[in-house]
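== chain A ==
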Amino acid sequence: MTERELDTHLVTILRELESLEYRQTSPRRVRIDVTREALPGLLELLKGRASYVHLSAISCVDWIEDNEFELVYHLWSYESNHLVSAHTRIPRETARYISVYDLYKPAAFFERDIFEMFGVYFEGSPHMEKFILTEWDGPPPMRKDFDAEAYVQETFNWQSYHPDWLKELEEEGGGVAIRPEEVRR
Partner candidate 1 sequence: MRPENYQAQSHPPSNEYELFIGPNHPGIEGNYAFKLKLHGDVVLAGKADGGYLHRGFEKLMEGRLWIQNIALVPRICVPDPVPMEVTYSMAVEDLCGLEVPERAQWLRVLQLELSRIAAHLFTFGGHAATTGMYTTSYWGIADRDLILDLFEALTGGRVYHIFNIPGGTRRDVPPGFLEQVSQTLDYLESRLPDYDNLLFTNQVFITRAKDVGAMTQEQALEWGVTGPNLRATGLAFDVRRDDPYLVYEQLEFDVPTEAAGDAWARAMVRRAELKQSFRILRQVIERLPSIGGPVRAPIPNPLAWNVPAGETYARVESSKGELAYYAVSNGGDKPYRVHVRGPSSMHAVQVLEWLAEGARLEDVAQIMFSLDACPPEVDR
Partner candidate 2 sequence: MEIGKRIADIILMPIVAFVIGLFMVLMLRKIAAKLQRRVGPPFFQPLIDIIKFYSKTTQVSHGLLHDIGIIMAVGGYLAAESLLPVPGMDGLSDKGGIITLTYFLMIPSLGLALGVGQCANPNGSIGISRALTAMLAYDIPFVIVIFGVAWHYGTTDLSEMISLQQAQGWGAFEMPLLALAGLFALQGMMGKQPFEIYVAPAEIATGPMVEMGGKYMGGLFVMQCFQLYTAGVLYTTLFLGGGTHWLDFLIKIFAVVAIPMMIAFTFPRYRTEDMLRLMWKWPVLAGLLGIAFVMY
């Protein structure tokens, strides 16, 4: 696979803008790091002038140690066949950002998803209510500070791993041998 040239539109746009760095990570992948103020403008330019019409996904990463959320906008161009990933970071405390629904209709789903899973509020997004977790009352579960395993141990009971019928079987010489250290509490 040869290194593909980035198309000129994209390069001009990226050069026009300040406060961003871009890097071609593989033949068809471009990574852009951009400040949170500049991201909407960048997306608008990418869509309007560089044919990046397809918002593939918006991913959110909880960098709890940096106290930041990273939002990654994956954009695809059907003309130049490149995937641009625009990375930006927002503070974890406020957890608010601007919706790009007016640019990309698919954003509504991903923003709602991030809203329920991470608790990031997107201003201007059409459905800022719960969708998957409508009957979940706990904290946004995808946040790193939510310990799912602890919650599970606290909420649910487990099947006994040594029920009576198994003992009967063991008395007859069969059954499953579980060593004490393997017993899950």
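Here is the rule we use: contacts are C-beta pairs under 8 Å (C-beta built on N, C-alpha and C of every residue); 3 or more make two chains touch, one makes a residue touch a chain; residues count from 1.
How these were chosen: all candidates are chains of the complex that A comes from, given by their letters.
Worth saying up front: this structure is predicted, and the values here are computed from it rather than measured.
J.: Pick the candidate touching chain A in this complex: 1 or 2?
T.: Answer for chain A among the listed options: 1.
J.: So in the complex, the part of chain A that touches candidate 1 is made up of which residues?
T.: 26, 28-29, 53-57, 59-62, 72, 74, 76, 78, 81, 83, 85, 104-106, 108-110, 113, 117, 131-135, 141-142, 144, 146, 148-149
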